[in-house]
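All protein chains but one are shown at their positions in the complex.
Read from first to last, the chains carry the letters A, B and C; within each, the first residue is number 1.
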Amino acid sequence: MTNHLLSIMIALPFLGGLAVFALSGLSPDMVRRVSLGVALLTAVLALVAYGEFDAQRAQLSNNGVVLAEDYALDAAADSGLPVILRFSLGLNGISMPLVLLTALLTPLAILASFTGIKTREREYYALMLLLFGTMLGVFCARDLLLFYVFFEFTLIPLYFLIGVWGGSERRKAANMFFIYTLSGSMLTFAGVLYVGWKASQLAGGVMAFDFATLSQLAEQGLLSSTEQWWLFLAFFAGFAIKVPLFPFHTWLPLAHVEAPTAGSVILAAVLLKLGTYGFLVICMPFFPAGAMQWAPIVGVLAVAGIIYGALAAWVQEDVKRLVAYSSVSHLGYCLLGMFCLKMSGMTGSVLYMVNHGLSTGALFLIIGMIYERYHTRDMAKIGGLARKMPIMAFFLIFFTMSSIGLPGLNGFVSEFMVLLGTFISRQADDVAAQGGPYGIWYAAFGASGILLGAIYMLFMARRVLFGKLTEPEGGFDDSAGLTQDLTRREIGILVPLAVACIWLGVYPKPVMEMMEPSLQPILATVAKVDRSQFGDDRQAAPGRAVAEAPSPSQGEDRGEGSFSVADKSKARAAIEHVALTDSSAAASSRNKKGAR
Amino acid sequence: METLRSTAIWIPLLPLIGSLLVGAIGLRWLKDRSHWLVIGGVALSLVAVLSVVSTVVGEAGRAHNVDHVAQHEGVDVAHTSDHASKLTESFTLYQWMSMGSDSWLNVSFRVDQLTSVMLLVVVPIGFLIVCYSVGYMRDHHGHPERGYERFFAFLGLFLFSMTVLVLAGNFLVLFVGWELVGLSSFLLIGFYYQKPEAAKAARKAFIVNRVGDFGFALGIWLIYLTFGTLDYQKVFDSVALAMQYDGDTYPAILRDFQALLGTDRVPDATAASALVLNIQDRITWIALLLFCGAMGKSAQLPLHVWLPDAMEGPTPVSALIHAATMVTAGVYLVARCSVIFAASPVAMWFVGSIGAATALFAATIALTQYDMKRILAYSTLSQLGYMFLALGVGAFDSAVFHLYTHAFFKACLFLGAGSVMHAMDGVIDITKFGGLKKDLPITYRTFFVSALALAGFPFLAAFWSKDEIIHAALAGNMPLLGWIGLLTALLTAFYTFRMVAMAFWGPKMLPAGVEHAHESGRWMTVPLMLLAVGAVFAGYVGVTFSDHGFIGFLAPHGVFHHFLDPVFASAKGILGAHEASHEGYALMYWSSAIAIFGIANAWYFYTKRPTIPGAIALASGPIYPLLKNKYYVDEIYDAIFVQPLRKVGRFFFGSDRYGINSLLFIIGNLPRVLGFGLRTGQQGAMQGYALGMILGLVALLWFVLQG
Amino acid sequence: MLALVPMIELLLPEIVLLTGATLILLTGVSKTLSRSATLLAMLAIFGALGATYRHNNPELLATAAASVDALNPGFFANYVRMIVLAVGLLIVFANRHVPEEGERAEFVALTLYSLAGVMLVALANNLILLFLALELVSVPTYILIGLSRRDIEAQEATAKYFFLGAFAAAITLYGFSFLYGATGQLRLFGADSISAWFIDGGSTALANDGMFLLGVLLSIGGLAFKLAAAPFHFYVADVYQGAAATVTGMLGFVPKFAGMVAAIHIVGLTQWNLSGPVFWGLWVLAAVTMTVGNSLAFMQYNVKRMLAYSSVAHSGYMLMALLIGPGQDGSGSAMRNGLAAILFYMAVYGIANLGAFCTLAWFRKPGRDDAYQSAELLEDLSGTGRTHRWAALALALCTLALMGFPLTGGFLGKLYIFGSVFASIGDQPQHATALVVLVAIGALNAAIGAAYYLRIIASCYWDAPRDGRVAPTPCSALQAVWVVCGMLVPVLFFFPGTLARNAVSAAHDSQMKVAASKAERVAHANESAADEVIEKAAVHSATPLKSARVSD
Partner (left out) sequence: MEMAAPQVLMIVGALLFGIGVIGFLTRRNMIVMFLSTEIMFQGVLTNLVGMGLLRGDLNGQALGIFVLVIAAVEAGLGLAIVVMLYRRRGTLDADGWRTMRG
């Protein structure tokens, strides 16, 4: 079974969804149970996959994958086909945590829909399962075309989930979501084909899309840096909208506000990660030069998004929109860390994907629980709920804290690592001899998010939980069998997320060790890019470069034990390049010295 | 050492376990017995603290002796014996964050003399306050307040966080504790969440702290950028090394750096020299950024605004967190990083100035307030100002000393205020009651003693510590700070006794609705008395016997300072260690006089001639309203930061909806526009279609045959 | 040269089909007999398929083809035959409910004639045969539209289609006359043929020869009408709207396929060596066609018109592949082959398009004149996702295929087309930027397409059902067709192999024919003396256009 574990894991929800859709005799209650059962079974498979992954971890080094499967769809040996669709799957250290995240959240989202979804249950749960399988497929795909197929197919279930079970403006939201993301990914599609064509030179003239071949392209000099620039742009179009990176984020608040709870949860927790995942496993290793040319721009947009999203979140009255804007802000971190060319930043970035999924997913779940009771998310209409719903209040505070990066909870670790990586980005080290693309100002501005994040999240928590009790007329709606405070089912949904938050906050080492072997090659590839070729004149002249010069201890005419003046000035020049890359910072540091 | 370390781990864990258990089962099963778990946890933790501290004292004594020998033989202090370094070494609990290539940021603790002092402040006082809360969080009939178990869970959480903060072995863990105490503070201030002011104050505290933490975090990253590590000792020793460097001692420096940071980081002399220059360049930035965090946590100007509002929390919280322990974390930070600060004259100047300014500023505000807890809060600000003043002039041990004495009398004052409040049914405005001396005898006595201590009355706790600070300031290169300190001392004595006079002296007066004023129960009075004892005697650990004169046989700089000496040795080394005499007898006379003068004035103004204050207030013109309204800082912040930022937020949200989305709308409707234009060609007439076809064909022909 | 036996051998599928059609026509004399029309048509189609299958024998083809030079047998023709017959079978079934009782025989027969026309277009190696085949495709369709519905819209559609079709046919023919005039040949490929002549002249001087170019352009222009490429697309929406939905399904496929195959022949005459201006002409044609089609479809709320304009856009996508052709030397990979992409796309498009129109026909509503008519407006479809789950699902799948969405064959169609354009950059690096830009335009157009296709899906699934709005057509044949189409659409994604491989070999075959003309011509030229070349050159120098210009 382990030979086909991943395909079974992906196929199971598909088949389950189909069964749920086709079996018209099932009562709504049965539909719920069957879907939950299928989802849980899939999650168990994901866990089994993790067990296998753990056992075969040694294979991860050098871009290796675990549980690899590779079938060519419908291709005979004498294939004269234009393109061979390869169904090739595998898990590496980046996809494993995301698969686990998906496998954790989707069953919970299904469970959370039990009381909220009252119409057309069969279709609803079928779509949820379909979405589940597709998301797993994206993360397991080891072939660009397969990745793209799954990536794009996620649109369909969510389109219906928003469009049918959404709020009052659901049509607008679903349409905007679908068309906007699809427009971007059509350009990505063009990019995919271009890459495939380029890779045909390595694959005997047949278009090839498997990750292993594609990663050779740049290395073998088959993609010029201009081509990589354009290819990055093409993939950027799809991924940046998906992430969403400022200023392509406007579909997100709308989609979140209108989506049903489970839709929001999945959207925030997993679907947005498809974009960041794409950047990480496709853009960076396959177009390293493109990535490095774009890194400063992505960085600026990410920082802008962090601040923009945070400030926009602060003025929201709708809780869901507030959290949606917070996602814009948070995913800015994710991208900022990704391109900093430091292991800490990249690890933090992947961890951020998981953590954002947990905490924001949980926040959306809680908001959904409130909404089911009061049918409003307007903070002017609900307030002081802590009095009536202490358990809910506990969880809301808990996940708020997780979201604003309180140490001990998951958000902090990733936020800290991302910002640390960004901060030290410019410094040269063994991996990146030229240093990373960011000056310290990226981190300095980005870090303002930790302040702004606290402001808007606590603003929300204060209004919803604290102060005078405000409820809509008639109190809470108990028609669905809900109690005033959270029911046991709802607590059961939130507890696993809370446990995961604590675990990742206190002891994330296993997850980091899982990621590292797979991040290493990506980092190495990107770090090898010579950024001076495209006019990055601020390249670091690091201590390393200095170190390569004859050191005083080796010099013949210098006695051991004293620096010459020349050494000192050289070192100083090096330092000013390394550390305070922005001229203003350099100047201010000189002033400080003068003052002393 | 091993037992020391394994014991140290339990210091934070025990309160945490108590807290988690209470949180999990308190509401349903423990109910009004919830306190037992936390008290038990803290008590055990206290035992662990005592054991740890005794070990440290023992170790320190041995190390001191070895050091002594070493110094005699002229060996460099930085790399002497193993004994000396054992206490400064941090020990790793587990690896936390991966920095790539198998280097990790660890969760590590460090137990040294400074930690011991802090633990001795935090845990015992915490224990007393937990006990006090058992009485306080109940009504007169002994029924617990709503959220009783929650309160104890939070207190336990706080003690966990605070002990993590002081036990931290590197900057990362320090930051963790730093943020966690912020969380506990947030939760406890917002304990009465139904009160909008409490909710608001909680949020304000958290956010203002985050402002400081923003700088703090940047400082930590800058440290990592410079040193490639966050471990305290490596950082401090590197700074010390870099400051020692004078261009001639290259081989030793290279060897030392390699020993400290590893050969990967410092492969050769060039790298070492680069590192030295880096450190020299950035040390000021690092110090200032770290100080940002300290300003936030210790509520120094201009980030002081949250502390007075934090008094919305239950009084034990104010005593524990917002007077005795958490707010001193900033002082602890600077003291801990004394080497870094000492290496930067700018930073030292800045710290001292901010401290002095806050001390004076807060004292002036305290003169005009009527809310007992707020007066105490401003007083806390002011005393913290003293501590920073001390740090700024290089008197690190004096600052820690003051921190230590302050914890006792300020906690006692707060708890006394809480006892008053408890008796007055929650009223805390000193204009509403008076003359409580008789009804609340224990509260009055303990309060009075602590007030004397705060005022700097001779031979009580603050007398020694404050004097030391002023003395150090006057002796240093910024004597102005010393004069400010003296002025503040006067104000302190005055406003403290203004409060005492209005609340306890004079004719008896009770707020409306309160029939009798009851003295509080045992749970509350015992801690009060214990703390009052501390307020009297705590100062004596910092006093040494001298052979001069009458008073002079007691002089500052005693056991306490010797104990701490190793911690601040390298900082003092950098500062040039002006071993001035500690015998500022003249100053001791003067400050005693000032304290007594202030107390006497307050007594005169508020018991003998109660009309005078009003007259002065009237006569002062705009000054009184300015002080009464706390210099309008809140309003200014609101106008300068909050409102503009919200406007920007609204603008952003608007530009999303009307800017970006409109643009998208336009782009999205380009096909529609195009289709609308093309549709004019679709008029349904076949001849029109034929015309279109012919024109198109001609255009095609023309296009191709032309080119 | 008339070689009757090989001719019959080579034309067997067409002969079977046409014989069947004629027999069916004869059954029209009696109502009882005409009931069997569909059955007979099925038999005829299966017979033709069998004959085609027998043709997939290279030796047989080689011996037969050697003796008949007006035909162009081979895998290309066979592929076209198979696709046309397969889709044709679906078309026949789909239309079972359309004709009135008395007209069934004629209706079915005409359908078969039209199908035979497409097959002959593929088979034609001669301008005369090509022209006749094209007319054989179109003339029956004029009548079919008229027969399909009784109301005024169908008649208007007939009139428009007929008049404009005749107009376009004249243009095509005019182009043919210039092709003949420029070369003196009627054969398309082979030793003495238009394409061979083209090589002879050397690629530089004569490639730009005005008359030849004029011929190619006019022919393409006329064929663009069949393709519904801009600016010959005007009629599309009106005609599609007017015809019955199932007939529209046929109109979207049969004439378009015929036009595309003919265009492949015509452009193939240039040895796929498009000179600068022609390249740019086709480039603009492709870009404009996509954009115009999608923009107009974007405006529609009538599903039939929307799909009509979208068919314009699909022609645009296929023109992209036509632009880059199969590569010049025949050595390129399968991906490089634009023709293969077209052939694959056409099949998928035909199926998805037919499926969509069949579901529309299945959702019938009461129309004018007491007759039922198919669902037309978006609002007619509202709620069908709940009331008719499977039909709506089939419609959604077909729509997704038209959109080019993954897990449908349409995705692969787009993939092959865009991919072939990229792959051709290797051959023509001078056009790299132009081709990349064209793909980008294509990609953006696909996004526009998604926007309006989504409306169909949204109507089915989002809107509440309206009582009595639509009811299913009681025709199990029709139902079977949309079931088959709905199933084929994902199947073609997962198992594209057979179809794609056949498309590749068909395209390769066509490419070989072109290359063979070159080879044969070269061999021939070696035999004849150099003076013949000189003579020919002299003739060319006296080409009419040039001399006319001189005489002016």
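Keep this in mind: a residue touches a chain if its C-beta (ideal position, glycine included) is under 8 Å from a C-beta of that chain, and two chains touch if they have at least 3 such contacts.
Keep in mind that this is a model prediction, so the values were computed, not measured.
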Chain not shown, its touching partners among those shown: B, C
Thinking of the whole complex, not just what is shown, which of C:79, C:93, C:113 or C:162 touches the missing chain? C:162
Of C:174, C:280 or C:495, the residue that touches the missing chain is C:174
Out of C:186, C:223 or C:393, point to the residue that touches the absent chain in the complete complex. C:186
From C:96, C:265 or C:305, residue that would touch the chain that is not displayed: C:305
Note that subunit B touches the absent chain at residues 679, 682-687, 690-691, 694
Hidden partner chain, residues of subunit C it touches: 127-128, 131-132, 135, 139, 142-143, 146, 152-153, 155-160, 162-163, 166-167, 169-171, 173-174, 176-178, 180-181, 184-186, 237-238, 241-242, 299-300, 305, 544, 547-548, 551
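As a working rule, only the chains that are shown with their structure count from here on.
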With respect to inter-chain C-beta contacts, which pair, B-C or A-B, contains the greater number? A-B
Of all the chains shown, whose C-alpha centre falls nearest the centre of every protein C-alpha atom combined? A
Mind checking the centre-to-centre distance between subunit A and subunit C? Centres are C-alpha means, answer in whole Å. 45
Where the CA atoms of subunit B average out and where those of subunit C average out, how many Å apart are those spots? 79
Going by the contact rule already set, what residues in subunit A reach two or more other chains? 179
Touching two or more other chains in subunit B are residues 668
Using the touch definition up top, name the residues of subunit C that touch subunit A in the complex. 332-335, 337, 340-341, 385-386, 400, 405-407, 411-412, 414-416, 418-420, 422-423, 425, 436, 439-440, 442-444, 446-447, 450-451, 454, 458, 461-462, 494-498, 500-501, 504-505
Subunit A residues within the subunit B interface of the complex: 176, 179-180, 247, 249-250, 253, 308, 311-316, 325, 342-344, 347-348, 384, 386-387, 390, 397, 401, 406-408, 412-413, 416-417, 419-420, 423-424, 427, 430-431, 440, 443-444, 447-448, 450-451, 454-455, 458-459, 461-462, 465-469, 507-509, 512-513, 516, 520, 523, 543, 546-547, 549, 551-553, 560-563, 567-568, 570-572, 574-575, 579-580, 589, 592-593, 595-596
Subunit A contact footprint on subunit B (complex, rising order): 27, 94-101, 104, 172, 175-177, 179-180, 183, 186-187, 190, 193-196, 198-200, 202-203, 206-207, 210-211, 213-214, 217-218, 221-222, 224-226, 247-251, 264, 267-271, 273-274, 277-278, 280-282, 284-285, 344-346, 645-646, 648-650, 652-653, 656-657, 660-661, 664, 668
